[in-house]
Structure formats: structure tokens, C-alpha cells
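Missing here is one protein chain; the remaining ones are kept as they sit in the complex.
Note that the chains take the letters A, B and C in the order they are written out, and that residue 1 is the start of every chain.
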Amino acid sequence: MNKKIECYNPVIYMLRSMVGLIFIVFVSLVALVGFSYYLSETPDKTIYYFFNGPFLSLYDFGNMINMAVPLIIGGLGISLAFRSGSMNIGGEGQLYFGALIATLTVIALEPLGRAGAVIAIFVAMMSSGILAGISGVLRYRWNTNVLITSFLISNAVVLIVNYLITGPFDDPLTNLFSTQPIPETAELSYILPPSNLNTSLIVAVAAVFIIHALMYRSRTGFELRMYGDNPRFAKYAGVNVMYYQIMPMFVSGAMYALAGSLSIFGTYHATIKDFSSGMGWNALAVALIARYRPFAVIPAALFFAYIESGARSAMLYSDVTFELSSIVQATVFFLVSSVTLQRLGLKKRRI
Amino acid sequence: MDTVSSLIFSAVTIMTPLLLAATGGLYTELTGMLNIGIEGLMLLGAFSSVVSLHFTHNIVLAILIGTGSSMLLAAVIASITLYLKANVFITGLAANLFASGITTVLSFHIFANKGVVTFPELPQMPVLFERGTEAVPVLGPLLFGHTFFTYLSFILLFLSYVVLYRTPFGFRLRATGLYPKSLISVGLSPKRYQFIAFLISGFFSAVAGAMLSVNLGAFVPNITAGKGWVALVVIFLGQKRPVGLLIASFIFGISEAFSNYAQGIWHIPSDFILAIPYIFTLVAIVFYSIYDYNRQKVE
Amino acid sequence: MFPIVQMHSIVKVYPYTLLKANDHVDLTLNEREILSLAGENGAGKTTLMKILYGMEEFDEGMIEVDGKKVNISSPLDAARLGIGMVQQHVTLVDEFTVAQNVVLGKENTVHHLLYDERKNSSKVATLIEENHFSVEPDALVGSLSVGEKQQVEILKMLYRDVRVLILDEPTAVLTSQEIDALFSTLRSLQSKGVSIILITHKLHEILEISDRVAIMRQGAMIGTYETSLVDEQSIGRMMMGETAAVPAKILTSIDSDRIVLSVDHVSIERHNQKQPLLDDIHFDLFRGEILGCTGISGNGLGQLESVLLGELPISKGKIFYHDTILSSEHKRARTREIGLPFVPSDRLYTGSSLTAPVSENMIATSREKFFPPFGIRKRKIQAYTRQLISRYKIKSEPYQAIGTLSGGNIQKVILAREIEKVKDVIICCEPTWGLDASSASFIHEQIIKLRNSGIGVLLLSSNLDEIISLSDRLLIFSRGAVVARFGVGEVSTMTKESLGPFLLGKAVRVKRGKM
Partner (left out) sequence: MNNRIYSVLAVFFVLFLLSPLGAAGVKEEAKADDSFSVLVFVPGVAAGSPPYETMVAGANEFAQDKENVSVKVYEAGFNQAQWEQQLTSLVATGEYDVVLSTNPSLPEICERVGEKFPDQKFIITDAYAEGNDQMRTYLYNQYEQSLYLGYLAGLVTASDMEFANENLKIGFIASQEYPLLNNHILPGFLDGARLVNKDIELDFRVIGNWFDANKASDLASSMIDGGVDIFAVIAGGAAQGVFKTVTQKGAYVVFHDKNEYSAAPGYVVGSGSMEQKKLVMEILSDVVNGTVEYGKATVVGLEEGYIGFHFEDPLYVSSLPQDIRDEFASFMERLRNGSISYTLPVL
């Protein structure tokens, strides 16, 4: 009868919970190195550029950070949604749709200048929020699976946006499939020229603080986490179920729209066909790696941007193709949602 | 051929890969697992079977390699999902991502070509029972004049019906999806049947993929073009029953054949046509959940 | 008498709660005997049997079958050794026929390939006939009654030629005729050479059917006795141990003007079923009393809790809190929205959030106090939690995840949280289920204290000792209806035995008028 109550130490717990994550990152990188040796004739060069490429010039470095910006913003929205049990996986469509709406609105509101840009972002966030919110409403009303509905809606929306970009809203002055460019007054200013890094970075960092405050420093956040941990308990404690089935979907959709519109205002200056492909999924993976903690979203997004821009430099300077990074990302995906691996460092609770 | 016959004929051509992939997906669906990875499994099967056919010139070996590689990927999805307790949706997505990456990478590595790889030396798939096509009005184009794969898909569907509803294995497999504890209570492992179902799904998807590439005598990146997703829709629309799959995949076939035909008349934007399957499924799933919700409420 | 199964010094500790479900338990089952495994709820009977059946891992100990040490890590191993278990909840596929369910995993085939519908069906039919069961082999299981489903479960085991058959509370959901039929089946099985372990906590059943009885209490084995050498009183005493007498203030009368909660002719009807889940339930709760409700599981207590929790809509009637309507026809009760103090029976999944810290669990139902419009009062939460931890003698730190606490401490957190917001009423469901004696008596003291300070307590409990010693008035539920009402002064004269007929629905005692 030597009952030993395990002492709970938050620091040790946190360190242990990192073990699984490190393992996942590590396995992915091993996969990368392995593939490089198999696929490349100059594997040393490939690996060198994969790891160091993003740091070789200010331009590549700035672009890497810039690549992380939409991932941070989208990842924050997903963290909030997943933390409350709303499995929004329609990010691709929500981001793309939001970007298009922002572009069209800002063009229409050109006379308003900067104010027009702010309104455009707001409108985009509302529209994508509603797009994602539909899944939440369906879940609340008829218990329809959010995972499936958000995905289906998103896929359909991507195709419809494609049509709008190549059809009615195509810019006749360009040979790219793209809308008209946004007015210059709406463009965000660059931070690290000649790279694309722009002031949207500030928005992303601010969003981290706001979402953190919302999730951990407010009653809404408290109830949201309660609902995510155990919906039965939350219901028992009198939490408004409708609100927490719909609101997180709305917020994550709106955050995706923010990510999309800032990419347009800062980087692309027009909605170009397929500009966002993969961003939605990557933001989701970022949130999974960060395990839904807003501050952890930043390093996770940087990690993802690093893999992607590393793969790009390896492609630029060596002989591999860009698909290498999709294999690495697939490996991360495969492992990142595994409960067993996530809890690798945590002991089974026994005497 | 008149318009109706030709529509029916091309509907059957379009439905064949869908039917094959959906039949495979039926196994996973009946064990209660949502197999999102069908698309990736098809793509990998399409690539590996046509490439191995090119190198070995041996159809048996090509089938083995093609189905084998898809089953390997299916085993990876299944083991990570079942034994490492990962979300089946995300592992399925990873499989899709992986398949599209690895086929391009390997095609570049083997043929120094990221795009279309053609194998002009591969023989055309022979067309069977061609004489009957125009002999009988509606049934003719439905039943005659198709390639080996179409008949294979019918045979495999029938076999699957037998396996699922007439063998002990099928009973256990369906019991897994209906009530896994019933297996546990008699000392069988539901996970084992889920794993096997994934392997079978990998096999069927590979055959469906092989049809796309071998028929064409070429591998084109992203050759599956969303057919794996449509196959999932077919499963839901067909109410998870073999006959339902047959009808649902034919509905998809005929609607796409019709939209191809209609494009020449009305110029419907192709993106809208591509979006139809997703909207269709969404509506189907919402209706199903309303039905389910009301049924549970009554009880 | 040859021992067929021996379990030596089995220890099982549940993760998270650290609850010792089995604490060095020994058990011997002889050939051709019916052994009753008796004990209160939460005594560890089911856990022990799940270990024997390979459904639960155990932490220490050893199992021998036929004198040889065996490793049973899954039901598959158990089946190979001839051990079968009929669980409390049916494990049947509703969409399959009886025969298909029975032969699942051990089917007869045509040429080792196809499922042989006719042969399977006829084999099962023979089996049904041999054992005098009433089900049809080709009926769909989904259409069967609970008792018939249980027959199918037993058939499933018989079909596998079990030598050892474990039944987990088989009589809980059966009618008396069904129980008689079951017992005669068990006797005939015994005569065919099957050894049977029967989990139960019903004393008369133990005496009626078993050769020996093994008694467990709070995870420990108290002892195994020849049934002929014990009587109901002695078994009951051993099952419960010596519980400290609760110093209850006996009420002599109730001020009937001070109604706080009123359940007004509430029914829940089921689609296509004659027997309603709740049948015209009608009672008032007054200030300063403990109103006990009890019944065998499956007889309406659980449904009443679900109704009060707002999980189930009611089909008829109304529920009032003072003059506020909480629920009316086809509505769910608004208890949770207005935040009535409520201790749910499912403390792990409804009453707490296992991964969240104690402090967050502590404030979960009184959030508004700690969250101003913007921000959070962290210090206040900490101070409040520490205060309650010390007042309710909870062994934990505020930041500790509540899932790492023992069951008793979790229950104390829930109780503390709910008591702190009591105004004039509290609903407690199974407040001491599965707890050790000291936690239980601490919780009993708290409930009495509440009552004495003029709070109305609605106590839903299937623990008869608890219900008899705490309640001022008592309602007994059977098949969804209230079959007996005992007023002030009457409850203390009752014993567990005298309540028996009411619980089984064999006796009815309903006073006229509102009580």
C-alpha cells in the first residue's frame, strides 16, 4: 500500500510534452535527408541549401518570415477553433474566398483610400466567417459533421473563386489569371526590401496577443476551452452550446480571411489564381504542432515556412524538385495528429 | 451512335474508376473509418502500375507492383491511425499530399520529367464485346464495347457483395463498423479488420488508378483529378450498399457525360461543373443528418 | 472439488483517478460450481472479472487456470481457455440476426468460404432448444427485448463451449419470470459441467442460486463462504462494512408552504413503446429536508437525473423552481442555464473536466464572479480555490489537473463547487458512488449540514444505506414510476430488506394526494 501521489510540476510537464514534438520534427527531417540522398545527385549541396538557403540572403530570409505571416494568422484561428472542438478544415476555401472579397471590395472603395482597405478586410472577414459559420450552424442544428461540411464547402468555393477570377473578374490587362490590382494606397509597406516582408507581420504578432487574451484571459476563452475539453461538462456548467459551436467556426473563418487579405495587400497586390493553394492546410498543421497555444503558433509557423523556403532554395541552387517539401509536409501531417506520439514523453499514470 | 447511346456509353467509361475506388472505400467505410486517402492511393496506383508495366512488360508483375505500392501506403495510413491513434482525416490528407509529391518526385527522378510521361509502346487496352454496342438500344452501350477494367469493376463489385454479405469475414467486417464491442466480446480485434479494410481499399484504389493511366498509356501528374473524393461521395450517395454504389456511380457518370455534352451547347464554366460533386455531397450529407437527427429524436 | 480458476493477489489501479479498484484480491472458482461475487457498487467486482476476461490489464498478481499460470491479455486468450463473459451492457449488433450474432467469430461455412446461413441457423436453434430459451434464431436482434438480448449473449458464450461463464449483474434489467428462467438455465449449465461466476449485489439471489459467495468491499476481498453457512444479514454486513452512524436530525414535520422545487406529473414517452421511461412522476421538494429517490438501475433514476440536467426533453408535465417554469412539454429543463447547484452522478465526464486544473473546475459553475467584462481575476481564483481546498480537506494543488486526483477528492471538488453557490436547493446524484468510507461520510456530513441550514436537498441514490440514513422523505422508483412514498418519520423505520419488494415493483404504496 505504498501509494505515491505523483507530484505535478507544470515545468516538467511542459518539457515532457515537448518530447513528442521534437520526435516528430526529427523524423520529418530524417525523411528529408533520406530523400535528398536518394533523389539528388549532389545531396550535400541539396541538404546545405535546404538548411541554410533561407539565411543566405536578406531577400530569402524576409520571404521566409513573410511566408510565415498567413500561417500564423490562420493557425491562430484554427487553434481557437480546434481548442473548442470545432474541426474547421475548410481553410483553403475560406482563405481564398476572403482574399477575393477583400480585393474586390478595396477596388470598389478606391476613393476611400486607407479606410477602404480597412473596410475591405472587415468585409472579407465577415464573409469568410459566415462561410465557415455555416458548418457550425449545421452542426448545432442537425449535428452534421463539421469536418466534412467545412471541407466540402471549401472545395466548392475554391472552384467558384477560380471561375470568378478567370471569368467575370479577370483583369483584361494582364495575361495572368488574376483580378485587377488593388489601388496603391491599399498596399502595405515593405519592412525588409527587396523581400516581400511587409507590415502584415505586425498584425500577425498583434493577433497572437489578441487571440491569447481571448483564449486565456477572458470568460469567453474559459468557456470555450471548457467546451473543447469536455462538452458534457460545459453543458452541465450552463455554457451556451450554440455559441461555442458557431463562434469558433466564425472566428477561424474570419482569421483565414484576414490571412488571405493581408497576403493580397502585402504581397500579391491582386488575387492571382491559386495563390493560396496549400496555405489553409499548412496553417492547420501549424496549429496542430503548436497544440493550439497562440504563442507556440509563431515558432511552428516559422518551422513550416523554413521547410518550404528551404525546399525552394534547394530547388533553386541544386537539382531537386519542389515536391520534396510536400513529402516532408506529408510526414509531418502523418505524425502530428498521433496521440501516442504527442504523449511520448508523458508517463502513463500508474503507481 | 445517337446522342443517348453515346451519353450512356461515356457514362460507363467515366463511372468505372469511380466504381472501383468506391467499392474499395466501401470496405473501410463499413468498418467505420472515413478513408480520405482514396485519392492518393489511386494516384500512387496509377503511377506505379503504368511505370512498372513500362519496365517489366509483364502485366501480372505490373498489377502486383501497382497494387502493392498502394496497399503499402494504405498500411501506413492504417497503422498510424489505428496504432498511433492519429486522426484518420488528417492521415488521409497526408497520404494524398504524399502521393502527389512522391509520384512527381519519382517521375522526375526516373524519367527526368515532371510532366506527362508517355509510354507509346504500351498496347491499347483491348475493347471487349464491341459488336454488341450498337445492337441493343440502351443496354448495348451500357454493357458492351468497354475495356477490360469496366468488366473487372462489375466483377469486383459482385465479389465484394459476396464477401461482405455472404462470408464470415464480411460479417465480422460489418460488425466492426456497426458495433465494434461485439467483436471484442468474442475475442476478435476490430482494429485488425479496420487494417485489412484499409489494405483492400488500397488494392481497389490502385486498380482504379491503373485504369486511368494504363488506358491512356501515359502518366499525367494529378491524373486522378479529384476522382477519389467523388468516390467517397458515391459511397455516401449509394448508402453504403453495393447496388447503391453501382447506381450512384452511374449517376455521376451520366451527369458528367451530360455536362461534357452540354459544354458544347451552353458553355457552362468548367469550374462550376467541377464544383457540382462537392455541392451534391454536401446537400446529401446535410439531408442525411437531418434524417438521422429526426430519427434519434423520435427514439 | 477441483479449482479451475485461481486469481492470486490481483492489483488494479485506474489511471487518472488512482482509484484502487482491486487491492491484492484472491479468488478461487471450483469446477461445477456457481459462485456469487457480491459487493456494493464500486467494490471492484466488475473490474476483477474484466481482468479475468482479458478486457482490463492488471498491475500486479497472477492468474492460474487448471493449475497452470496463464497470460490473459485479451478476450481472445480468455476464449481459448474456455472463459466467457456476459457483460452488463449488451455487445450485440442490432442489424444482425440472433444466429449471426451468436456465431460471430466462429461461423460455420460452406467449403470454408461462404457463410452457411442454414447450418448456422439450425445449430443456434438446437442450442436454443437445449437450453429452453425463447428467442427465434432468425429474428433481428434490434427487435428483441432486453431480456431476450441477454439470452442471445448467453447463447453466444454457450456456443463457444465455455467452461467458465461470467455474468455481470444479469438480473438488473430482467423481470421476475425472466430471472427464474435465467436461474434454471444456469442450473442446467452447472449440471453440464460449466462453472459460473455471477456478479450481483442482491442478497436473496445469492442465497437462491449460488454454492459459494465471494464478498468484496472497496476493492478488497473480504472472504469466500459456503452459501449454506451464511444468511442475508451477515452477507449484507460484510458487503458494507461497519458504516459510522450518521447523526441525522430527525424531522418531525415539514413546512409545506416552503416548496422550492416541484416536479409536476412529468412523463417521458417512448416512440412505439408502451412502457414510458418516466411515468407521471410527481413530487415537491421543501426547504430544510432531504428528499431521497431510489430504485434499481434502469428503473427511472437515471432518466430523472437526465431530465433535471436538461439532457432529455419531457413529453408531459412541468417542472418548477419556485414560480419559474424550468421545463414544460417537449422542452429540456433550464436547470443549467439558471445554474441550480447540481452534483451529477457521472463525476468524471459530466461533473468535471479531467484535463483542466482544479482551479478551473472549481470556478466552472460560478464563472461570472471571476471574469470582469475584460480580463480575468487570477489571484482571486487562486485564493478562492485554496480556500475551498482547505475547507473541504481536498488533497491537491490549485494548478493540478483534476484527473490526477483520486475519485474521492474529485467528488469533494464538485461538491465544494456546488455547495458554494447554494441558495435554497441542491440536487445530489449518487454523491458517494464508489468512494472510500471516509470520503463518503465527509460528504454525508456536508449534505446534512445543508439540510440543517434550511436548504432543500434532492438526493438521487441507488445506495440503500445512504438513502435510508439520510432521507427525511423517500420515493421509490420502479419501471419509471414512483411505486412507494414514505413520509417524515416513516423512513427511519425502514430497512433494506423491507424496501426490497418495492424496489422490485412487487409492492406498491402510494398515498393519495400531493406529498
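We take it that a residue touches a chain if its C-beta (ideal position, glycine included) is under 8 Å from a C-beta of that chain, and two chains touch if they have at least 3 such contacts.
What you see is a predicted model; the values in this text were computed from it and never measured.
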item: Contact list for the unshown chain, restricted to visible chains; value: A, B
item: Residue touching the undisplayed chain, where the options are B:218, B:276 or B:290; value: B:218
item: Hidden-chain contact residue, picked from the options B:79, B:189 or B:260; value: B:260
item: Where the missing chain touches chain A, by residue; value: 19, 22-23, 26, 29-30, 33, 42, 44-45, 47-48, 51-52, 57, 59-60, 63, 166, 172, 174-178, 193-194, 196, 268, 272-277, 312-313, 315-316, 321-322, 344-345, 347
item: Touching residues on chain B - with respect to the absent chain; value: 1, 3, 6-7, 10, 13-14, 17, 113-118, 120, 124, 127, 212, 215-218, 220-223, 225, 256-257, 260-261, 263-264, 270-271, 273-274
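We take it that only the chains that are shown with their structure count from here on.
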item: Comparison of B-C and A-B (more C-beta pairs in contact); value: A-B
item: Inter-chain centre distance, chain A versus chain C - centres from mean C-alpha coordinates, in Å; value: 46
item: Intercentroid distance (Cα basis), chain B paired with chain A, Å; value: 30
item: Residue numbers of chain A (touch at least two other chains); value: none
item: Sites on chain B at which at least two other chains make contact; value: none
item: Residues of chain A defined as touching chain C within the complex; value: 1, 3, 5-6, 8, 10, 216-219, 222-223, 225-226, 229-230, 232-238, 348-351
item: In the complex with chain A, residue positions of chain C that touch it; value: 13, 15-16, 18, 20, 23, 59, 309-311, 336-339, 342, 344, 346, 349-356, 360, 364-365, 367-368, 370-371, 374-376, 395, 397, 399-401, 404
item: Residue ranges of chain A touching chain B (in the complex, touch as defined); value: 35, 38-39, 87, 89, 138, 142-145, 147-149, 152-153, 155-156, 159-160, 162-163, 166-167, 281, 288, 320-321, 323-327, 329-331, 333-341
